[in-house]
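As you look at this complex, bear in mind that one protein chain is not there, while each of the others sits in place.
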Amino acid sequence: MEATAKSHFTGKEEHAPAKPSFAFWRPTAKTGLMSWLTTVDHKKIGFLYGSFALFFFLVGGCEALLIRLQLIVPNNTLLTAPQYNTMFTMHGTTMIFLAVMPLGAAFFNFIMPLQIGARDVAFPRLNAFSLWTFVAGAIILNVGWFLPDGAPDAGWFGYAPLTSKLYNPTHATDFWILGLQLLGVASIAAALNFIVTIINLRAPGMTMMRLPVFTWMTLITSFLIILSFPAITIALVEVMFDRQFGTNFFEVSNGGMPILWQHLFWIFGHPEVYILILPAMGIVSEILPTFARKPLFGYPIVVFSGASIGFLGFTVWSHHMFTTGMGTVATAAFSLATMTIAVPTGVKIFNWIGTLWGGHLKMRTPMMFALGFIWMFMIGGFSGVMHSAAPADAQQQDSYFVVAHFHYVLIGGSIFALLGGIHYWFPLMFGRRVSEFWGKLSFWVIFIGFNVTFFPMHFLGLNGMPRRTFTYDGNMGWNVGNMIATIGALILGTGIAIYFAVIIYTYLKGEKAGRDTWDARTLEWSVPTNPPPEYNFAVIPTVHARDAFWYEKHHQSEIEQEKAAQHQAEAAHGGIHMPFQSIYPLVASIGALIGAFGAIYHNLIVALIGGSLLFIGIYLWSLEGAEGYHLHPDEDGHDDAPAPKH
Amino acid sequence: MRLTSLLPTLARRGRILLALGGLALLTGCNLDFWTMKGHQSTIAVDGPVAKSQLDVFLVTCWVTLVIFLIVGSVLAYATYKFRARSEADEQAVPPEQGHGNPLIELGLIGASVLALVIIAVPTLKSITYTHDVPVEEKANAYEVNALAYQWWFKFEYPAEPIAGSGQLVSANELVIPAGRPVHINLRGMDVIHSFWVPKLAGKVDMIPNRGNFLWLKADAPGYYWGQCAEYCGDSHAVMRFRVIALGPKDFNNWLNAQTSPAREVAKVASTGQPKAQFAAYRSDWKRNEAGWSAQFELNPFESWKAHQEPDPKHEDAALIAQGRALFQSKTCFTCHVVRGHMVGGSGAYPDLTHVGARTTIAGGLLENNAAQLARWISHPDVVKPGNKMYVNGYLANNIKLTPDDVSALVAYLSSLK
Amino acid sequence: MTSHAANGAIDHHHDHTTSTGIPNKKLLMWAFLASDCMFFGTLISTHLIYRLHPPPGNPVPRQIFDIPLTSFSTFILLMSSLMMALAVNAIQKGNLKSMRFSLLATIVCGAIFLGCQVFEFNNFVFEKHMTITNSILGTTFFTLTGTHGTHVAIGVLWLGLMYVRSFKPATGGQPWTTTLLHVVALVAAVLLSMKVVLSVIWALEAHGLSGATLGGVVGAQWLAIVGTVIAIGAERWFARPAGPVQFDQSNAIDVESMGLYWHFVDIVWIVIFTAVYLLEYL
Partner (left out) sequence: MSDSAHSPATAGHVAEESKFAAYVQIAMLLAVITGVEIAVIGLPFATWLLVTVLVVLSVVKFMFVIFYFMHLRWDKLFCTILFFIGLILAGGTMWALLKLFGAEASVPLSVAVNTVADLSRLV
């Protein structure tokens, strides 16, 4: 339990600092490794999430390239069958859980508190715990590469009974199970934190219907996470018990039903894909109005359709199981339910176009990515609708048509928007901006490479090429399509390489960006400096309208007076309170990591050590309290403010 | 799989790969892949079930295409029309800060719903139609069971009882009557597999402990490609099978041949033919070799028919007899049934009684000819990663075959028409 | 974001009420419980799904369940909920003593419930021969009720920690080891007394009530009995009245969030009791 917020609403005063005995050692380093390991600052945590995510994006991308190289010609022998199977399993798992989700979390962390005018999330140390538990999960998931048992190879949805001890005797599958389990804990903890933050820490005047759309999507995504992850947690517990203790959940000889796993997995799995796309939609809904210099068209409807996508997402899971013989009634029901999702999604597309209509479109790099997103997501959505017609899906399921569908929504959708988001908020995060020329170049190479890679896959799928096949014969009519796809993947890889080169160059040497680089509309751009100071806002803003910052810019004198008054009030009350850093979230996560290893290797002692470390970490973390210190910047974040200068 | 084991593999194979890639480019790709006329096409279909599924697909295709064109043109127009053309344009006074228009929204929602209804109606019809054999055809339907093992298919014909051993059983090649609905019971025997013959019907999964089924009908006699479509472990990619549809007379002939015990080859003196030499004795047989020959590809159905006929001219009875003895002495018979020749075998392995009459072996992976047979029985591990003949048979029973053994076994197996 | 008076008594953040007026911790807890609904929802579903289609040879629940015992533990859990509600009520009014008493009562009820479950599991495994591996019923039943039991156990631990925390002296001075030792004493008292009571029950079941039976228990369990006495003594010593403490109305929210968790575990049991036990008897 996070104690930070305790005094937040009760106004409770702590007694003069007693102790401190060694258990309550508070790290104070502001630079260096320790400052990162013990940070509770949402921006630093967001940055770390983002760095890990981009690293794993490259890892997953390299795995994808190996997949494509194996498939370049029929009967290729670059990879063996087990190697290939490991490759697509790890590619899917890595991209979804270690790249796109944490990249979303990075933006939630960095941007969302700024957008609602808060100085941090509601439970900063819980936030750190989420981060480090995510890292622990990523380690477990990938550790197999370096061990004799190898990395997981049962596919990213690990259908039972292929994951049972009988068919997968090594620890590879245990890494997968425990890794996902830890990632689930991390995601749920983070999501709870975001929910409380958005509901409770909004600046004065920031009503729910004034929240920036990205924040709305953060909220909905967080709800999807807390409501869908429990299903996979249970499912994973069940396979884990089957494997470790010989229970019968999926053990056919004792009456187990493997189909149950599919239901439990997709009850999680389908909301999961909306967990991947809603943040992207949020980002696009920020970029388009900024560069069209117009408010989002139909804000309430966009928000509402986001919520309905989230809700409907829980009612369609069996569309991944149209071929499992569910009977006509269930198939029809899930078919229709799936189709209805096209409506709220369409509404979003229409409103984005409405936003462009009549605007002054500034064609900057983020805008290119956002427009690319709309186009590509539309195509991906349409192939989704084709899947939703169950009879058609009977031919498409587990073929490359599905691979085409989900890469269009995942790359053309999520990744495009996230890459655009990085460009968009780069000036805010690092005070530098990406060169337009190189940014656009990378966009076009990625855009072309992406389409060359994945468009032919529609044809491959309709021509009967099954997915997850390490090889194919030369007489099936798939040679050319695969060759093109592989060449496309190399182009795409080049594009991504350019993108990363540009980002890194900009980070080190890029052109300095002033405040409010894009003439934006939302509060994150109103912070006193780029990058934002650790306290975010010298003065907590008062919100008068949707697109709060735009309003501020157009009502300057009024806002200035308000700020001055607000600042005085805050100063009179002792300045800005900042919570101390803390080591215990990290300790707890390390405990979880060790405990997971103990569980994998059936080592009670290691498991107990891990468990106790986890317990002690959490206990001391709740005992130490948030505490903190005070800062006294002036209204613009100058003077006595230790604002980081760039 | 271990990372360290990957790196040398990559280094070793990288060059081959480059060469292959370059070669394929040079040989000139014919860019007609979008016509989708392959053996597993879901577009060029040959049966009413697949047709019904294709029709639904085409409806979804047209509806979304139209929407795409409309929405896309508006989007393209808006992007073009409203883009800022100059620096000054960008700095200009911001446009009117409008917030939306509920009427437009409602209209578009209505239009989307309408589009979905157009898709939904044929979808619902097809769901019922493709689910099971239509009532009026029920009486005419032929029943078979398909059982999936890692990584091959077993087919049972409950309608063809065989005295002493239950029912007719075959492996990897399903022969069905053309023009008649076929009801197939699907059973997964270890992990989940899926039964997919794209030209005849969409897939249905074969899930352990679950009584799935599908139905299909081949409009005309023909030779069809099928594939396991659910990831089922190491060799999922090469878990294939074939469906052969025959006219009523051919079908009956086939049944007659199949229900009889394995063929006996008359004991005649050696024809004195030179013994076949197989490159496949060595395990470094090039794995990226195609599993089929150009001749086979030319006309698979004819090839299948040819396989049904014994070919006494090229048979060496002595060698066959030797192979038959080896089949016993090398313990092959502990797993494989050769009905009429020896007692043994179990239902959990491919029935080889008429293996010579099939066009493919090893789960539809290889063409059934002498060279490929030799390749398979010499090195099943190389041909098919992790297959259970290798892990359960060769290793556990420690079967070692000399080149001579292989020739004899191949001769024997080929004679089992 | 937190307001925190480093010195002086000024309430120095006028904005420190949350946007909705709901305390952060309470909101966190409710969101967590919403999530936990899905957690138990899927778990209970698993059990019921397998009850829909019991494979041949599956044990028959009616021959295994012991409704009187389960009814008793259900009742106990209800009472623990009552005590928990009273504890929250007490601390909201600043009545520390009453809160401590109620917390202890909740802990005791929780421990009795866990004891019943240990007894039940033992009985099922050794008398009725249903284990977690030998049948699908065993698998789903033990996993479901065991997971619930784990929730109860975590709740008991949390209650214990909260109880101990209510003794943290206001002056600070206390080293953290004292706190930890207090926790250890409390946990030991609960565990050891559970052990003793359970063995008494088992002995009574096996041999009936007689002096010899009790003597046998004392003989076999003397270590646990001595341990129990010591642990309870230590607990009382740590809990001796000593000066002002850092625990008052403002901590009500901590107790309240914990209470929400505890009540939730109780309502999950309400569902389990009906769906898993009672429905089998129709």
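In this document, chain identifiers A, B and C correspond to the written order of the chains, with residue numbering beginning at 1 in each.
Keep this in mind: a contact is a pair of C-beta atoms (placed from the backbone, for glycine too) under 8 Å apart; a residue touches a chain by one contact, two chains touch by 3 or more.
Everything numeric in this text was worked out from a predicted model, so none of it was measured.
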The complex has one chain that is not drawn here; which of the drawn chains does it touch?
A, B, C
Of A:Ala136, A:Leu178, A:Ile259 or A:Ile600, the one touching the omitted chain in the full complex
A:Ile259
If the hidden chain were put back, which of C:Pro61, C:Gly94, C:Gly146 or C:Gly216 would touch it?
C:Gly94
Residue among C:Ile154, C:Ala212, C:Val226 or C:Val271 that touches the chain left out of view:
C:Val271
Residue in contact with the excluded chain [from C:Ala105, C:Ala170, C:Ile201 or C:Val218]:
C:Ala170
Which residues does chain C use to touch the chain missing from this display?
20-22, 26-27, 30-31, 33-38, 40-42, 44-45, 48-49, 52-56, 67, 71, 74-75, 78-79, 81-82, 84-86, 89-90, 93-98, 170, 241, 243-246, 248-249, 259-260, 263-264, 266-267, 270-271, 273-274, 278-279, 281-282
Quickly run down the residues of chain A that touch the omitted chain.
15, 199, 223, 226-227, 231, 252-253, 255, 257, 259-260, 263, 267, 314-315, 318, 325-327, 329-330
Positions on chain B where the hidden chain makes contact
187, 189, 208-211
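Everything below uses one rule, namely that only the chains that are shown with their structure count from here on.
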Distance in whole angstrom between the CA centres of chain B and chain C is 56
Here the gap between chain A and chain C, centre to centre from mean Cα coordinates and rounded to Å, is 35
Averaging C-alpha coordinates per chain, one finds the centres of chain A and chain B separated by a number of Å equal to 38
Touching two or more other chains in chain B are residues none
Residue numbers in chain A touching two or more further chains are 255-257
Chain B residues within the chain A interface of the complex:
1-6, 9-10, 13-14, 16-17, 20-21, 24-25, 29-34, 36-43, 50, 52-54, 56-57, 59-61, 64, 67-68, 71-72, 74-75, 78-79, 82-84, 89-90, 92, 94-102, 104-105, 108-109, 112-113, 116, 119-120, 122-124, 126-128, 130-131, 150, 186, 190-192, 194, 196, 198, 201-205, 207-213, 225, 227-238, 287-292, 297, 385-386
Any idea which chain C residues touch chain A in the complex?
1-20, 22-25, 27-28, 31-32, 34-36, 38-39, 41-43, 46, 49-50, 53-56, 58, 132-136, 138-140, 143, 147, 161, 165, 170-173, 175-176, 179, 246, 250-251, 253-254, 257
Quick one: which bits of chain A touch chain C in the complex? Just the residue numbers, please.
1-2, 4-19, 21, 23-24, 118-120, 122-123, 188, 192-193, 195-196, 199-202, 204, 206, 226-231, 233-235, 237-238, 241, 245-249, 254-257, 260, 264, 267, 540, 569-570, 572-574, 577, 579, 619-620, 623, 626-630
